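Please find one structure pasted underneath; my questions will follow.
With one protein chain withheld, the remaining protein chains of the complex are depicted in position.
Per-chain numbering from 1; labels A and B assigned in written order.
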């Protein structure tokens, strides 16, 4: 079976940089099958990338090679990594955008630093390691090069701190961590930590409590209704049935969210 | 030959939901070849989806499996369908976004309701049947599972009413049904119903008649000229040569269009 390589970048759709990476990969391994995951990670937005990867990569089978290029430190002395975590294999800058994947995993990741220039494109541009290092390394891996040929194991890497929800006065305080293209607000509050469907909801520091309906799915409420539900990734989600909650509530990634269980706040 | 599966959704480009569906499919059938058709159907816009599918799917050969996820009713009791129409095979929510494909077809579609959870991902999320039902069913189909294993035949399904043009006082009254990314306005008026090139054109309820040129192709007119022509899908189209008609005329899907043959209106 021809090997699969996925691409996730912040290059923007229509970027010639993505096209160049594809050319480099199929130039080294013409049999590689390429899958675009996203090229719309907001520029240099590591938290967005972290949420994206955690929402997408666990659905993939073993052996797929995932190339991630969200790389504000390109050309500096930040490392580039090969990561093996359970069944996942990633090539990714050492900026922590992948470390959310470790949460919930029983095993520790095996991490190597890419130091072997034999598998790179030469000369290496100072601003485009995606094309000159990550893409060719992915292609060589897909041809059967052993990970240990890429560079030495390392035991330390950058961890990305993701905001954690906390319990306070019987309420849970978290935040919006992802706004999907429908405008649905995915929070960092795991739905299975809720003792019961919440009775109150605050969104934003100064916003008054909101009337909402607790639903199982959008279609249970009339179009336009503010609803709270369990997202498809198991987190508390705030949405507007057939509408755009982000626009209506002027919320975005980082907006604070509080849920409680008493009507009077 | 490895099976082809196409994806059409309203998830937005860069959505982790699309990436998750891809992971689920290649997890079940690693040999599946995936083709993105569009992830920019406007959210829950069934008419847009209907026009898109009718403009794209008939060009595909048999055996391709088309997965369509425009699904405002996700998680409610709306059905999910397997549709076989002539050579086309679709997996699609029962909301009518595919029924335009039937127009002009000599044969009736064969439709099954997906009821067999054996081919689904478990647990099934209430808000993401694309990932948990349609994607795995597509992958199983691509592995050779027989359609009849997916669920029973049904004889009724939702039909989407698309606006039909009508003749009135020697004029044809229709509407814009699709604005393409160039800003060209595709109408619901089949060009082969026109007795002659129209001499008058109204766009919008209150707009005065417009000066325009009847052309065979955009390049026949000077840049900036308002032109009327036969679209590549055989419908009356309003465009601005090397310009954006939607922006210039402030038109959009649903804008009324009238064409007539007498200069004085």
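Here, a contact is a pair of C-beta atoms (placed from the backbone, for glycine too) under 8 Å apart; a residue touches a chain by one contact, two chains touch by 3 or more.
All values derive from a computational prediction rather than experimental measurement.
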Just one of B:19, B:37 or B:133 touches the chain that is missing; which is it? B:37
In terms of residues, what is the contact footprint of the unshown chain on chain A? 10-24, 26-27, 30-31, 33-34, 36, 43-44, 72-76, 78, 125-128, 131-132
Positions on chain B contacted by the hidden chain, ascending: 1, 4, 6, 8, 13, 33, 35-41, 51-52, 55-61, 63-64, 178, 180-182, 216-220, 229-232, 237, 242, 244
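To be clear about the criterion, only the chains that are shown with their structure count from here on.
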Could you please state the distance in Å, as a whole number, between where the Cα atoms of chain A are centred and where those of chain B are centred? 30
